[in-house]
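What follows is subunit A.
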Amino acid sequence: MSSSGVAEDLKRGLEGLLVQVREDARGGITVEVLPDRLVEAAERLRNLGFDHVKSVTGIDLPSEKRVAVVYHLSSYTNPAYVKVIVALRTAVERSNPQLPSLSKVWLSSHYLERETFDLVGVVFQGHPDLGRILLPDDYEGPPPLRKDVVLKTEGIDA
Partner candidate 1 sequence: MMDSIEGFVNVILGLLFTPQIFVPLVYPGLLTAAVMAIVIIWLERKVAAKVQLRYGPLYVTKRMGGVTQLVADLIKFFFAEVIVPRDVDKLPFKLGPALLLTFSLLPVVALPVSGQFEAFRSDATLFLAVALLSVGPIYVIIVGWASNNKFALIGGLREGYLLVCYELPVFISALAMAVLYGSLDLVELVRMQGPGLWGALLNPFAAVSFLVATFMSTSRFPFEIAEAESEIVMGPYTEYSGICYGLCMAYSYIKLYVKSILFALVFLGGWLPTVWPFTLDPTLPGLIVAFKAAAVMLVGVFLRAVYPRYRIDQALQIGWRPLFALSTASLVWSLFMVGVKVGGWV
Partner candidate 2 sequence: MTLEVVEKHLELLIGPQHPGSGHMRLVAKLDGDIIVGFDPDVGFVHRAVEKIAETKGYVQIIPLVERPPLVDCVNVNLGYVLALEKLLGVEPPPQASYLRVLAAELNRVASHLYGIAIHAIMIGSSTMFMWPLADREVLLELLQDLSGARVTYSYVIPGGVRRGLPEGFKEKALKAFRYLRRRLRDYDDLFLSNPVTVNRLRGVGVIEMRDAVNLGIVGPNLRASGVPYDVRRAEPYCVYSDLDFEVMTRREGDAYSRLLVRIGEIEQSMKIVEQCLDKNPSGPILHESFLRGLSPKARAYMEQTGRVRFPALFSALKPPQGEVSVRVEAGRGELFFYVVSDGSPTPYRLRMVTPSFRNLAAFRHVMVGNRLADIPAIYGSLDYFPPEADR
């Protein structure tokens, strides 16, 4: 199945959820959804046949005062979707990053969400075990993948 066919599928499957399905020039499919519709969209996507999460990415966007969270979904079992990766994208407020957890929809997002909480600071409500995973327990300061954590770089005045 071509990727545009998948996009049609998604549009049909997610009807009435105020989502935006777009396809970029490089063939990536992105489903944009508002945070309060995230769980519902996820459930519908799972029912369509997307059975696992490949990645959960938090992207800090200080210019927009938001943190984007991207779930990359695909399927092991549904042959139509094995070939595609769909990005389920939402965004939360940077100052109060709260998002419902999708670990009940996809078990595979458990550790990925925990990592996003740890490194980007997005709080996933309803996550069964949200805690530090990669950073030491006594880590202090803003989540390291936020843009306000600036690393030293090599330079003339370093």
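A word on the picks: all candidates are chains of the complex that A comes from, given by their letters.
Note that in this section a contact is a pair of C-beta atoms (placed from the backbone, for glycine too) under 8 Å apart; a residue touches a chain by one contact, two chains touch by 3 or more; residues count from 1.
Note that this is a predicted model, so its numbers are computed, not measured.
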Counting any copy, say which of 1 or 2 touches subunit A in this complex.
2
Within the complex, which stretch of subunit A touches candidate 2?
24-26, 28, 51-55, 57, 59-60, 70, 72, 76-77, 82-83, 85, 87, 106-112, 115, 119, 132-136, 144-145, 149, 151, 153
